[in-house]
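I have placed the structure first, in the form of structure tokens, so that the comments after it can refer back to it.
As you look at this complex, bear in mind that one protein chain is not there, while each of the others sits in place.
For chain A:
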Amino acid sequence: MIEIKNVSKWYGSFQVLTDCTTNVKKSEVVVVCGPSGSGKSTLIKCVNALEPFQKGSIVVNGVAVEDPKTNLPKLRAQVGMVFQNFELFPHMTITDNLTIAQIKVLGRSREEAVDKGLKLLDRVGLKAQAAKYPGQLSGGQQQRVAIARALAMDPICMLFDEPTSALDPEMINEVLDVMVQLAHEGMTMMCVTHEMGFARKVAHRVIFMDRGAIVEDAAKDDFFGQPRSERAQNFLAKILHH
């Protein structure tokens, strides 16, 4: 579903990504972790071409994202993305947040879009908030709306960039629960997160990045059992004992 092949990226002379290669198969859940600044966000933003890269190739569902002929809006509409800071549109009601792209991108009728949006809102337990604005919801609620907004596009896969790291601790679980449920339904997911409990529960593979490179790419049990690299061992020791 997502094939990342020898991707390298530079900001000027600074290399952010070094020869990254990995695959995410259909219905697979891959967790990406690593120290701050290691390039995790950059890598997943390359997947839906929010960031360009200079070398290598990324193929999503058979479409090469770096190909200048690729219709990027169309590709992105199929790839859901959830951000650390939610990024709901503050001037729109929750309903409008859920429907705007369905209407403008997929060309659905307003009724159809509202219907779909409200169903998903119900699924993340927030049906009662439909008429409110993002600023009137808690962080955890906003993030659940953001997930529903992405799902409303019927994505073929989902990208998460530290979806819980901007949340107060008591709200982390309500968001993780939604993600776990998605994973169980067979959604293809690439999640940047340091929630190792989530990784243990649903991940198939864990990728560990450091200084722009994929240092470790292992099945979950292997990763938690005995990471091969010393850097991954140190990293795990640090975050697990917190």
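Of note:
FYI, a residue touches a chain if its C-beta (ideal position, glycine included) is under 8 Å from a C-beta of that chain, and two chains touch if they have at least 3 such contacts; residues count from 1.
Heads up, the rule we're going with is that contacts and distances are computed from a predicted model.
The chain absent from the displayed complex carries the UniProt protein name "ABC transporter permease subunit", chosen from "Urease accessory protein UreG", "2-oxoisovalerate dehydrogenase subunit alpha", "ABC transporter permease subunit" or "Ferredoxin-NADP reductase". Of A:Glu28, A:Asp161, A:Glu174 or A:Glu195, it is A:Asp161 that touches the chain left out of the display. When the full complex is taken into account, the listed residue touching the unshown chain is A:Lys74, out of A:Lys26, A:Lys74, A:Lys127 or A:His184.
Within the full complex, the residue among A:Gln54, A:Ser109 or A:Gln136 touching the omitted chain is A:Gln136. From the options A:Arg108, A:Arg149 or A:His194, the residue with contact to the chain not on display is A:Arg149.
Residues of chain A in contact with the chain left out of this view: 41, 45, 48, 50, 72-74, 76-81, 83-85, 87-91, 100-101, 104-106, 132-137, 149-150, 153, 161.
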